[in-house]
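Here the complex is missing one protein chain, while the rest keep their positions.
What follows is subunit A.
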Amino acid sequence: MQKINRNVVLALLSLTSLVFLLFQLCYYKFYLSQKNGAAFSKVRGSQSGQDSTRWHVVRKFLGLISSHNIPVYLIDPLILGLINKDIEQIRSSPDGPSPECKYFCAPRDFTTFALLDKTWKHEVGLFRTAEKMGFQWLKIINKDPRLDGMDDLSGMEIPLHYIFKLASHAIHLVVFYERSGNFLWHGPLRLKQHMDRKFVPFRKLHFGRYPGAYEKPELLLVSIDDLKVQIPKNPSSFLEEMSHSRFLECRYREARAFFQLYPDDVSLDAVEFRKKAKSLLHLAALTLNNLGVKFWLSSGTCLGWYRQCNVIPHSKDVDLGIFIRDYKADIIPAFQKAGLPLKHKFGKVEDSLELSFQGEDDVKLDIFFFYEEDDHIWNGGTQAKSGKKFKYLFPKFTLCWTEFVELKVHVPCETLQYVEANYGPEWKVPVKTWDWKSSPFNVQDNGVWPIDEWDNVIQIY
């Protein structure tokens, strides 16, 4: 009896394990197919099913958009990276046959394309055709940031991203908009509540975690893997640009609240100063960009952007920051050439460098050079009459793009920390009397310049 029981138990267990085995197999297959989609028929002999699926989806997508005359271009970092390796070859033989599927078959979950908003209009037809071709699609819309800065305007929401999914591959179409300041902007990808969170693994998308700012790219029509597609003319600079493309929108809502508390100065003087500051900033940006020197809005100008999305009318100067590693000796002559004479130069490249240029009618351009340490960043100040040195400490920051007075410029991404370091927790309250030696929250005494160095480190013109 016991033996039979034991045998029965054994048999039963074996059976269960068998069932589990089968179940596991099924489940594994199911899981796999969900992840990678239905197997696609092999068309290109040398390619495995997976690889050619990607190629096929891209081909179908390109067919779809060309049938609707929508000009898109490839911005997929993975493929552009591959293309970049062979860029000379691809450029020289734009129609040359490619021996194998080298780019579009590369393993990945998405292929990313860009679309310029102004180059297309009606989308309804596109989606219908897409559905007929077997695509599933998702459209992500949101507020139009170009109207965000305006009091009480409410426009229609604009499309920011499209995702077209077919089998195991998805096409991510990023919509780029032109912004004031002559650059392109794409929005963040944010899902609304009713949206399918599992439509694609959103986390793996290359675009959409943050909004981004880009220069208008020059395009090149190339034929790769038997597909004709537009790519940025210089993929490597595009990829480089992409890695620093994060864009910060001005805090328009907070700025409006600020102006409710402290009504804006609309006197003629304020209007005039803003106009001059704006043109000075434009000139400075042009000069530094031509030199290839990266700069950001600092001190009062940064505060103006962050607090009120505008130039602070009583600030009386324009402040920029530059990392000392980006310093170039050409900076001074370039500004002089642009019609901005050097007003004073304090410090030296090794320590506390600061330049001041004279703009139109008393509006001054101050350029502070920032020195990076292990756990902080600082810039220096010098009092001309006493030779006293000051040091302004900031927590470490990275740079983001923003739009300011019709200009694409950098600001510290961690703007709040930056502004708070500089102006303290009361930065929201306007202060009209400001002493650069004592008012800043982060100022420290830093000794005195040795007298024999004065001629070099304190130059006033």
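Heads up, the rule we're going with is that a contact is a pair of C-beta atoms (placed from the backbone, for glycine too) under 8 Å apart; a residue touches a chain by one contact, two chains touch by 3 or more; residues count from 1.
By our rule, contacts and distances are computed from a predicted model.
Taking the options "Presenilin", "AP complex subunit sigma", "Sterol regulatory element-binding protein cleavage-activating protein" or "Protein O-linked-mannose beta-1,2-N-acetylglucosaminyltransferase" in turn, only "Protein O-linked-mannose beta-1,2-N-acetylglucosaminyltransferase" matches the UniProt protein name of the chain that is not displayed. The chain not shown here is touched by just one of A:Arg179, A:Lys364 or A:Lys428, and that residue is A:Arg179.
For the options A:Arg190, A:Lys396 or A:Lys437, the residue in contact with the chain missing from this view is A:Arg190.
Touch with the chain omitted from the figure is made, among A:Asn7, A:Gln89, A:Asn289 or A:Gln336, by A:Asn7.
Within the complete assembly, residues 6-7, 9-18, 20-21, 23-24, 27, 31, 118, 121-122, 124-125, 144, 146-147, 149-156, 178-182, 188-193, 197-198, 201-204, 208-209, 266, 268, 271, 274-275, 406 of subunit A touch the chain that is not shown.
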